[in-house]
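Remarks on the structure that follows.
One chain of protein is taken out of this complex; the other chains stay put.
Up next, chain A:
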Amino acid sequence: MVVTQVGQNLFGIIVDRVFDTEEIVVKPVAPILRHVTMFSGNTILGDGSVIMILDPNGIARATGVGAEAMQEDRRGASVAAATSAERLSLLLFRAGGGAPRAVPLGLIARLEDLPAERIEMSHGLPVVQYRGALMPLVPMTEGWVPPEPGGRQAVLVFNDSGRAMGLAVDEILDVVEETLKIENGQERPGFLGTAVIAGRATEVVDCAWWLRQAGEDWFGPQRPASTSRPRILVVEDSAFFRNMLVPALGAAGFEVTAAASGTQALKLREAGESFDAIVSDIEMPELDGLGLARAVRDGGAWHDTPMIALTSHTDAAAVARSREAGFADHVPKFDRDALLGALRGCLAEMPAGRR
């Protein structure tokens, strides 16, 4: 099943098999096929074969999911901003005794059920040969032992620029969509706190902490576990990019609030919210990123909050315009590493004591 999102609607496309991912250039289909709206184009793969490229928008329209959702997305702009602590797809699993545990589904690359034979030991640590590389397995429970021969191990696979890490858990329970409201209990490394999910007290896992247990420097310089997470406001009108940025920044150790427009962001200012940095798209309906930056710099509670522009235009004139409007930095929309670098840069410049 391939899960896609059009507007605010998630829907699944049932396929027989998933092969691989490939970077492609989409070419338009021949005019005699233009009426087939389920394809956005076609292309030639590395092996020379021709493939058709499905258009989730066209499929959504054909099944009646589409157009309405788009409008709703626009209307959604008047509703209060959704913070990362709100409606999310959560994976519920069990690891060790006690309460079930949850992790945002968006952070997980794949779920695996590995046979015991696949788990090998290297320097006393479990590893798995996974997609042509060695993937460290991080057990979630203390005193973990590999499954008996013939047994299986449930693994949540996290992926980041080609590196994979597996979190070994006892059992995968369910995927639920819930309003995640974390009650901060006692500080426990590896957990963000407890939330009521599917009617049960559930421990919400701090992915960034567990990823660091893989021994690799996953998200750049490590922050002391005791520092409170810097608060970031993400202003982005595309639901797709919001959904991509919020978990990515969350996993990198930020507390993320998302707003769908500049107007919505300013409402948060009026509501007395404060942030350590603002990441904003430039092109947005209503109040765009430049307008937002001017409004922020104009005075008010956020006038010295650093702002980073996300944009697809990186020419000198565009950079000059956004600097003039008040952005401290300027990063391409798809470059997560550049964004994390820029965020760290402007947070480091901030006077100590503010965090």
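We adopt the following convention: a contact is a pair of C-beta atoms (placed from the backbone, for glycine too) under 8 Å apart; a residue touches a chain by one contact, two chains touch by 3 or more; residues count from 1.
In this text, contacts and distances are computed from a predicted model.
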Listed names "Electron transfer flavoprotein subunit alpha/FixB family protein", "Chemotaxis protein CheW", "Response regulator" or "Glycosyltransferase", matching UniProt entry of the absent chain: "Chemotaxis protein CheW"
Options A:Val2, A:Val15 or A:Ile51, residue touching the unrepresented chain: A:Ile51
Selected residue (touches chain absent from view) among A:Met1, A:Ile14 or A:Ala30: A:Ala30
In chain A, positions touching the absent partner: 27, 29-33, 35-36, 38-39, 42-44, 48-52
